[in-house]
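Working notes, structure below.
A single protein chain has been omitted; all remaining protein chains appear in their positions.
A, B and C are the chain letters, set down in written order, and residue numbers restart from 1 in every chain.
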Amino acid sequence: MNRETLTEFLKTEFRQVAGMFAIDDVGRDRVTVRLLHDERHLRPGGTVSGPAMFALADVSVYLAILSMVGPKALSVTTNCSIDFMRKPASGVDLVCQARILKLGRALAVGDCLIYSEGMENPVARASLTYSIPPAPDS
Amino acid sequence: MNRETLTEFLKTEFRQVAGMFAIDDVGRDRVTVRLLHDERHLRPGGTVSGPAMFALADVSVYLAILSMVGPKALSVTTNCSIDFMRKPASGVDLVCQARILKLGRALAVGDCLIYSEGMENPVARASLTYSIPPAPDS
Amino acid sequence: MNRETLTEFLKTEFRQVAGMFAIDDVGRDRVTVRLLHDERHLRPGGTVSGPAMFALADVSVYLAILSMVGPKALSVTTNCSIDFMRKPASGVDLVCQARILKLGRALAVGDCLIYSEGMENPVARASLTYSIPPAPDS
Partner (left out) sequence: MNRETLTEFLKTEFRQVAGMFAIDDVGRDRVTVRLLHDERHLRPGGTVSGPAMFALADVSVYLAILSMVGPKALSVTTNCSIDFMRKPASGVDLVCQARILKLGRALAVGDCLIYSEGMENPVARASLTYSIPPAPDS
């Protein structure tokens, strides 16, 4: 799937959250996804909340898997490990660079770095595992 | 801090999210916190979203630390590892049992189990680390 | 499997490491396993090394799964998250209390607390995921 079809898929299958995100770029086994600046994701002090960063990491690796396997709204997250390393900048988008490290029959593993737009150092890193359901006819 | 003062603290310091949660119980080094059923936290199929479960784990361990150290809105989450193990039930609250395993000068570590109300087996487990800032006069 | 058959299994299938461990207790979905004090597991200062604690967590959850599913030397660790919280005491065994939180068809999840014998507070906690291969005739 490419940027257009992934964006369409996000709008159709994840209506509740599709407006939070924009897909910047799609590569062979990686995607770049943006968490759009929004007051609702902020914590006191103007920093982006942990759950919003988790959501960004989760959707980014999910979209990277979809870009490789096609439009199957079925994978489920089984594990996430996330490190919050720096305070995000105020008033800007977060940009997440995700890549797939393993795409097996049953499990996929990806990781990502999250940046405040315009900052050099990452604000968070995460690794995620997804369980891929067996194909219907297997 | 007890149930009343923690609930008050949550309302004052975390206005954006306070309405999502209710504190059921506070013990010596543990708390039970409830994610109130709300359409906005659901994913297709009626299941509670991963970010909402992450938010529940995060706030629960945070409140457990506060119950031990008093009202300091300063600890920050530095790491979370979360396993999503079962699909939550539809239409009910999630209940999180959190405990503190270490409360050091610089770091606190806690873990939690999350249940769908009325289900015997946990839907998720998480462990979290918080960085505790040095006291102002130390 | 009970304490005797698990101990026998460990000796037969994991000869290289069987001498490191002793199984103290086996319950319905939990085991207690001991890392025997041994100079080879120590780091400068007399503390037990991180890899030795990782090995203890890994074997303990593995044995807890075996106690539930029987002698299948096939599950593989796919993920481990471990927190090192306190310095282990010198010159004593480590004792690991492991429990299974999920035993599914494809994945099992367990967690554990590790104690220095005689200390009240845990020195480490870990959660692990195992991939369970499909049964040969399924």
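Structural remarks
Just so it is clear, contacts are C-beta pairs under 8 Å (C-beta built on N, C-alpha and C of every residue); 3 or more make two chains touch, one makes a residue touch a chain.
Keep in mind that what you see is a predicted model, and the values were worked out from it rather than measured.
In the complete assembly, the contact with the undisplayed chain comes from C:80, out of C:22, C:80, C:106 or C:119.
If you put the missing chain back, the residues of chain A touching it would be 81, 83, 85-86, 101-102, 104, 109, 111, 113, 121-122, 125, 127, 129.
Considering the complete assembly, chain C touches the hidden chain via residues 13-14, 16-17, 40, 42-44, 49-52, 54-55, 58, 73, 76-85, 87. Interface with the hidden chain, as seen from chain B, comprises residues 78-79, 81, 106-107, 129, 131.
Basically, only the chains that are shown with their structure count from here on.
Between chain A and chain B, two chains of identical sequence, the interface residue sets overlap for the most part, with shared numbers making up over half of the total.
Mean C-alpha positions place chain B and chain C at a centre distance of 28 Å. Looking at chain C, residues 81, 129 sit in touch with two or more other chains.
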